[in-house]
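One structure follows; several queries about it will come next.
Only a single protein chain was left out; the remaining protein chains are all shown in position.
Letters A and B mark the chains as written, and numbering starts fresh at 1 in each.
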Amino acid sequence: MRPERRAHALRWHDKTRATQMEFGLWQVWEAGWVTAILRGASITILVGLVSMAAGLVIGIVCGLIKWARIFPLSLLVDAYTSLVRGVPELLIIYLLFFSSVEFVTKVVTAFGYAGVAESGYAFVIAVIAIGAISGAYSTEVVRGALGAIPNGHIEAARALGLSGGRIFRRIIAPQMLRIAVPGINNVWQTTIKDTALVSVVGLQELMRISFIGANSTRHPFIFYLIAAVVYLAITLVSQAGFDGIERLLRVRTRK
Amino acid sequence: MMDLIQLAVPVLLKGLWVTAALTFVSVLIGFNLGLGLALMRLSSNRFLSGFAKYYSNVFRGTPLLVQIFLFYYGLGQLSSIKDNAALWWLISDGARCAVLALALNTAAYTSEILRGGLMSVPVGLVEAAQACGMSRMLRFRRIEFPLAIRQALPAYGNELILVVKGTSLASTITVLEITGYAKRLMSQTFAIFEIFAIAGVLYLVINLLLIAIIRAIERFLMRHEASSGRDLAAPQPNRSTVGS
């Protein structure tokens, strides 16, 4: 049945070529684009997760610096966050990609990954760029959450003679994380959408695959529509996940 | 280096006007659409509020780049669009297409911000206005809207900055704004860092200017209060969550 159906599809395709409307999901499926798109989507999610993790680390460090007003460092953090939040993400990605290529190649080589540098390279650049952007937004979230912790809690812990590390682990970190969840959700949504921008520098993620498919088949509408649907699915599913986490934390605090 | 600045700055300044124009028109359209959507969302009509909710989720749940490509390359492919003179006028030009995508995108975020603002208006005030015999329209104009705007302004300021940054994506559909010119200059001079640094400074200048303007408006709206020290730059990224 398959070959027949295909022949039919092709004939139909040729006949109505002028309208270009007939190129539909079936053709996308047959040409193997579906697997390519799914592969792209998994890379998108991977870049998103790794960048988000990197961003959270940056965010916690920089957020603490900003909150505690550690003098010379806090100035640097201010410069970093206002720069990233004031300059378009696309420009940051171009800059990192075109100018720091040398530097990244060296880092990758230093770790002994010269061989995989090619496939890993675009990924590394993507994570550095998106991680830096995500980190700037996370910094503000973390600082906001730290600011929301009642001062009395920390003072009480100090009065009890707890060490600095313990105060952070037992008092600050748990409360901060809870307060920061909605903010982190925001940053995550922004981060996953920002990964689309690294397609411009050639990482084969969801947007790039759609771009290649759109260009080579000359049917951009269907490919970008599919891309939009997949992104929407990713954001909606992660939104549901975060809603779950928030509910969980709320229940636990009530006990 | 001086040569480079002399070469790059006039070119990038040309781009600056395009960036400013894209932002201005998109915001103008996007704000009104967003206000409409916020009102729809709060209406008791389930169809209207449902539509506004889905609209907002779809536009906030997908990357702006995908939206821009879908409008420019995707819609540009459809013969039904090409055969319609008005639609083709809109879609055929990169700048107009970018404005369309940016306006529809910012409308979604704006609707969430304004909805938050409208919901924060104390019910008592609206009831009082009702009691005074104000019509629905008058009530909205005199009571609800001004209060909502005041509440929403800091978040809306952040949204404006995101629109400015979003205009850089227009460069991917042949529009020569700051980023577009920067890329062209880069391929001519290979002075990658310098060119992008100058472009970055231009964006920072626009955004700082915007922040200053928003602060001034905020001070003006809050002039009845002694202290109006709300920090515009500090709040969390306002791209609020998908879903409700």
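Here is the rule we go by: a residue touches a chain if its C-beta (ideal position, glycine included) is under 8 Å from a C-beta of that chain, and two chains touch if they have at least 3 such contacts.
Heads up, the rule we're going with is that contacts and distances are computed from a predicted model.
Undergrad: So which of "Extracellular solute-binding protein family 3", "Fumarate reductase/succinate dehydrogenase flavoprotein subunit", "C-type cytochrome" or "MoxR family ATPase" is the UniProt name of the chain that got left out?
TA: "Extracellular solute-binding protein family 3"
Undergrad: Can you list the shown chains that the hidden chain touches?
TA: Its contacts among the visible chains are A, B.
Undergrad: Decide which residue listed in A:67, A:98, A:137 or A:224 touches the omitted chain of the complex.
TA: Checking the options A:67, A:98, A:137 or A:224, the one contacting the hidden chain is A:98.
Undergrad: One chain is left out of this view; which of B:31, B:73 or B:109 touches it in the full complex?
TA: Of the listed residues, the one touching the omitted chain is B:73.
Undergrad: In the full complex, which bits of subunit B touch the chain not displayed? Write them out.
TA: 73, 76-77, 82, 92-94, 172, 174, 180, 183-184, 186-188, 190, 192
Undergrad: When the complex is taken as a whole, what residues of subunit A touch the one chain not shown?
TA: Those residues of subunit A that touch the unshown chain are 17, 32-33, 36, 58, 61, 73, 76, 97-99, 101-107, 109-110, 114-115, 117-118, 121, 200-202, 204, 209, 212-213, 215-216, 218, 220.
By our rule, only the chains that are shown with their structure count from here on.
Undergrad: Touching subunit A in the complex: which residues of subunit B?
TA: The touching residues are 57-58, 60-67, 69-70, 73-79, 161, 164-169, 171-172, 179, 182-183, 186, 192-193, 196-197, 199-200, 203-204, 207-208, 233-243.
Undergrad: Give every residue of subunit A touching subunit B within the complex, in rising order.
TA: 18-21, 82-83, 85-92, 94-95, 98-99, 137, 140-141, 144, 182-183, 185-187, 189-190, 193-197, 199-200, 207, 210-211, 214, 218-225, 227-228, 231-232, 235-236, 239-240, 242-243
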